[in-house]
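Have a look at this one.
The other protein chains are all here in position, but one chain of the complex has been omitted.
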Amino acid sequence: MCNKKEYCGLFGVFNVEKPSDIIFLGLYSLQHRGQESAGIAISDGTTIYSEKGMGHVADVFTKSVFEKMQGNKGIGHVRYSTAGESLPANAQPIIAHTNKGHLALVHNGNLVNSVELRHDLERTGSIFATTTDSETILHLLARSKADRIEEAIIETLHYVKGAYCFLILTNDKLFAIRDGYGFRPLSLGKLHNSYILASETCAFDILDAKYIRDIEPGEILTVSNEGMQSIMPFAPTQKAYCIFELIYFARPDSYVFGRNVNIARIAMGKILARESSVKADIVVPVPDSGLYAALGFAEESKIPFQFGLTRNHYIGRTFIQPKQSVRSMGVKVKLNPVKNIIQGKKIILIDDSIVRGTTSKKIVTMLYEAGAKEVHMKLSSPPMIGPCYYGIDTPFESELIAANLSIPEIRQFIGCDSIQYLSLQGLLDSVNDTNEFCTACFTHNYPIKHHMQQFQQLRLFEKIDPSHDHS
Amino acid sequence: MCNKKEYCGLFGVFNVEKPSDIIFLGLYSLQHRGQESAGIAISDGTTIYSEKGMGHVADVFTKSVFEKMQGNKGIGHVRYSTAGESLPANAQPIIAHTNKGHLALVHNGNLVNSVELRHDLERTGSIFATTTDSETILHLLARSKADRIEEAIIETLHYVKGAYCFLILTNDKLFAIRDGYGFRPLSLGKLHNSYILASETCAFDILDAKYIRDIEPGEILTVSNEGMQSIMPFAPTQKAYCIFELIYFARPDSYVFGRNVNIARIAMGKILARESSVKADIVVPVPDSGLYAALGFAEESKIPFQFGLTRNHYIGRTFIQPKQSVRSMGVKVKLNPVKNIIQGKKIILIDDSIVRGTTSKKIVTMLYEAGAKEVHMKLSSPPMIGPCYYGIDTPFESELIAANLSIPEIRQFIGCDSIQYLSLQGLLDSVNDTNEFCTACFTHNYPIKHHMQQFQQLRLFEKIDPSHDHS
Amino acid sequence: MCNKKEYCGLFGVFNVEKPSDIIFLGLYSLQHRGQESAGIAISDGTTIYSEKGMGHVADVFTKSVFEKMQGNKGIGHVRYSTAGESLPANAQPIIAHTNKGHLALVHNGNLVNSVELRHDLERTGSIFATTTDSETILHLLARSKADRIEEAIIETLHYVKGAYCFLILTNDKLFAIRDGYGFRPLSLGKLHNSYILASETCAFDILDAKYIRDIEPGEILTVSNEGMQSIMPFAPTQKAYCIFELIYFARPDSYVFGRNVNIARIAMGKILARESSVKADIVVPVPDSGLYAALGFAEESKIPFQFGLTRNHYIGRTFIQPKQSVRSMGVKVKLNPVKNIIQGKKIILIDDSIVRGTTSKKIVTMLYEAGAKEVHMKLSSPPMIGPCYYGIDTPFESELIAANLSIPEIRQFIGCDSIQYLSLQGLLDSVNDTNEFCTACFTHNYPIKHHMQQFQQLRLFEKIDPSHDHS
Partner (left out) sequence: MCNKKEYCGLFGVFNVEKPSDIIFLGLYSLQHRGQESAGIAISDGTTIYSEKGMGHVADVFTKSVFEKMQGNKGIGHVRYSTAGESLPANAQPIIAHTNKGHLALVHNGNLVNSVELRHDLERTGSIFATTTDSETILHLLARSKADRIEEAIIETLHYVKGAYCFLILTNDKLFAIRDGYGFRPLSLGKLHNSYILASETCAFDILDAKYIRDIEPGEILTVSNEGMQSIMPFAPTQKAYCIFELIYFARPDSYVFGRNVNIARIAMGKILARESSVKADIVVPVPDSGLYAALGFAEESKIPFQFGLTRNHYIGRTFIQPKQSVRSMGVKVKLNPVKNIIQGKKIILIDDSIVRGTTSKKIVTMLYEAGAKEVHMKLSSPPMIGPCYYGIDTPFESELIAANLSIPEIRQFIGCDSIQYLSLQGLLDSVNDTNEFCTACFTHNYPIKHHMQQFQQLRLFEKIDPSHDHS
């Protein structure tokens, strides 16, 4: 299941000239949500054209490609690179000819019952060209006996469980869909007279577009030539906004789940400082993940903020293998300690979280080698003890250091003088939580009980093809 | 329908080391059957890997690609380039995950009921990633309730009507299938202890492999670790070997439908000479399509054979637009008249056939400009009056010159002194026909009455999904 | 002359296994010094192989390329992209077969008499394949009548005037050369038993190599199997270290001209604060050029430091044209104001310098549009009034805003509430200058009087080919 997790960015636009240009810029500003592949699908009202490729947005799309893409609406997608898992065939949008017409779909999230859905679809005669959740959705839409695509979408959503934001493009409509928990963000904007949809509001800023509101959890929004229409076809459920979007993933200038990301991060740093008792000379962020929290920490603690680690901004894929002769190579191509800042100092090192611990260990080692007197590691989130099943690519629990070691053991592994995590309450306070957030990765309190769901799902599925009963 | 016609070459091999190398060479020798795209799928017993691309075999496959393709069996495909119709997504093999396992399929031919099949499949919930007949077949295989792939193949073949040779690769078997009419050729060979399948026997020669026999019309041949097994699940039908394979498409060194291609072509030329009464100085073939017939004509007529047209062997795609200043440019990049041979001569110009007439007109014009005194055009086949629905990319009837103009009018259009076609009887004699050949393009006598078939097909199809009745 | 200016990064290594890997990492960390093209030359003792290409280091070099590059010493180069000026043929290293053997050369700097040198060389029969200074040097080396390459280098350096660091690779030696003024940095390091040369010390850090010392102004350092040898063949001259390396170009973690870059920048910010009298709510850096100065300013002024502008880290080449509908597009693809930080605030905006003023104007406009109450622009260097002739790609004087407008006019053009430049003395204090720095771009006080030099140069040149006298 792990290999189907996809952390992604979505963008859609309806009724503009040159939609490919607009989508390009939108995806460009969402690049941090996925660097593995990028894709665009455009409809001219009759046919959907698409272009996809491995790599960054600016590498995948060329002028000549865009000149061929005529139309006035479209969707785009950037996808996260999980190590060794990148297949060109899995790039989105996924496009298909169906009885509901020519469809293109992009997805951000993770369906917890996709294995079961796929198994049932295959059993009853569907063939799969990819290994993505997105293809599953298109199969379900096509299987629906409903005449109208709107009804088929509602029927399909009855079967799928998990975290999802979908944009679905037809030749005359654009659908924006967000699951009832609201795990992933999806916002609505307006550019002149055109509606825009994007995973984060930073995609509106690059276009000088106006943020209107978030797509509601459980909402199906339809954009067509007749305007915008919203339906909420399901009973409301508990909210479960991904708190990790605020801790790490979203861009600091985005407005996500009704919060300014940078304000939340600065607050995390301040509360972390209040919960801290360590004396030190300087506060050093791990760039760029620890920047805002470090600033908050420095402000609250009155310990000077220093750029003690520089980041190489020209990181590209390097095939050069780390050699034993070059210690901590893997980190050094990205980060370099600024010796004169580090030397002889007691350092508070701020990062957002620790996953496996190996990178933190390398950074700490680098700092000691650069002359640090003490390194006190501080994280702007609690210990991560559980994997995410809702669309963030975290490893198995067996690889999560905090799920396997005690905090003193983590400190020992990392090799720092002390280690401190932000408390869960501190985290919730920093985002002004009113019981809307999913914190499962810190608490094991998963919003979807997916084994229970699985049984129910199978029963529902049988409705698709009653002939099974007799086979 | 026209745009789904595919003239192609197939190759398959079971139980060899480095199947990709063997398939490469096989496809290389079948390149004349399709220059648009090439593809290979290899199974290692667990997974099917594939590599496809636009262009010639030698351009698509690289050493590094092949190093990654491990396995001991596989199939390959080359596909014909129809103007403006080449989509990367349509390149074969088509691969899918299905309830019958991981499948790869290649196809040569044309299904006359593919539109209906596809429509029914879409109507009942299938989604299509390509516009190929081959994807239709995979859907039908997946839809079959049969447990065994063998049974699913038989069931599927009940639904499809038309001309087809299929190779289907699973993780443990290789199937070779030829329709009951036998429209397209498919031969079985042996390389040491391994079975090989190829559209033409010239693919055996390049490998020093031994020709065993043709796959019979209506035969399903299964190659597995248990050896070879053949079934003939359908009632025998009239044979309808494509006579155009012998006239033009197959390589002259191939042995097709029990005939040596070159012998048939020489015979066509000889009979054409017997049916001719023109006096001339030299016999000139249009290279390379008229070579063997011209040789036969020269031998029979005692008129000297001369290479009066040279062919540029380094033809590649050129983007240079013909200019008005350069008359007959389109032909000149391929052919050049040898002035000293042509000048002052009465010429018998031999080609295999005339489709639209525009190329013949340009060649004849070139010969006159080079000083020919007379040009007598002779074709080694009868006037082409009907399109092919069985896998050869001929244009609509409205574009076939012989379907629209009388022979004197054709002569006038081409601008030659006289024109002569081989008689139908002469053609049949030259291939020693015993009522086995399809000559529909010359006679309108189509072996499959596809409108009648269409009705029957729909009824059969309903068996797949009985729930249709109620929808 | 302007189009020959090259801002670049150099790297060299002698006597290592797999020099291509080491050079790759070195260039990777020097990528900020040039993103237009990258190249590597390796000697195996008999032949020099090279690989060059347009683009980033990680794009140009592939594993398969490196497998072919065998040897134990080599040099590398990254080159700056000047708008519209990037020719593949100009990528370095430049390689030639000469009477001094097979030579490869890389260059950082700018020769002020290259036009004259080239003219003389052409006049006396040299042919040029590129438009680079580097090819001129190779011609002069080849023209030298000296038997030994060492002598030829000294002779050549007599002719060239300007700013230069060269690395020259032969099949058995590596030369590192720095002009007598010391305009550009060049440092010597050691990795185990191998000597390394790099434009900046950050290239040593990525390799865990040790910084030894700078190549002295006027020094010719020879590295061979016999070890290291240094000569200073010219009379000492005034030093003229480029102060702009400390203000902007060098990486903050580098140690350049005996100064830690980050310390110098923080000091600039502090002195700027002392020279300032503006009251404001927050200090906001233009990322990343204003980061350290802003930190210094905030510390000194006690005004809170805030990341009010975010930078898109995934900048690639975009072909999307700014539209009028998207104001300040050119800047928006790189920077986005963080509205909640900016809104209603009196902002001190810190950058390193203003060249043309157009980018600053766009940033200031963005800040006002994001709700800033006041924007006070502050620069950590004095007004730039003169172009650099010594290797930094600055535009003509007519395009330098401070050369053409008064400070109040600049403020008006930029559209900010106030503008303040660091004083020249403040700048010199921040780098602890003892009369070693070139500040010509701020003072018009150019260290090389190149028109005078030109005459002398011509006379010297005649010595190369005495036969001229008689022609």
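First chain written, first letter: the chains are A, B and C, and each begins at residue 1.
Criterion: a contact is a pair of C-beta atoms (placed from the backbone, for glycine too) under 8 Å apart; a residue touches a chain by one contact, two chains touch by 3 or more.
Bear in mind that the values here come from a model prediction, so they are computed numbers and not experimental data.
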item	value
Omitted chain's touching partners, listed by label	B, C
Selected from C:H32, C:R79 or C:R143 as touching the chain missing from the view	C:R143
Contact residue for the chain not shown (choose from B:N340, B:Q412 or B:N432)	B:N340
Among B:H102, B:R118, B:R251 or B:K362, the residue in touch with the chain that has been omitted	B:R251
In chain C, positions touching the absent partner	95-99, 122-129, 131, 135, 138-139, 142-145, 464-467, 471
Residue numbers in chain B that touch the chain omitted from display	21, 24-25, 28-29, 31-32, 35, 56-59, 62-63, 66, 191-192, 202, 205-208, 251-253, 255, 260, 262-263, 288, 291-292, 295, 299, 304-307, 310, 312-321, 323, 325-329, 332-333, 336-341
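Throughout what follows, only the chains that are shown with their structure count from here on.
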item	value
Graph distance between chain B and chain C, where chains that touch are linked	2
Which two chains share the largest set of C-beta contact pairs	A-C
For chain B paired with chain C, centre-to-centre distance based on mean C-alpha positions, whole Å	62
Euclidean distance of C-alpha centroids - chain A vs chain B, Å	49
Computed distance of Cα centres, chain C from chain A, in Å	38
Shared interface positions of chain A, touching two or more other chains	none
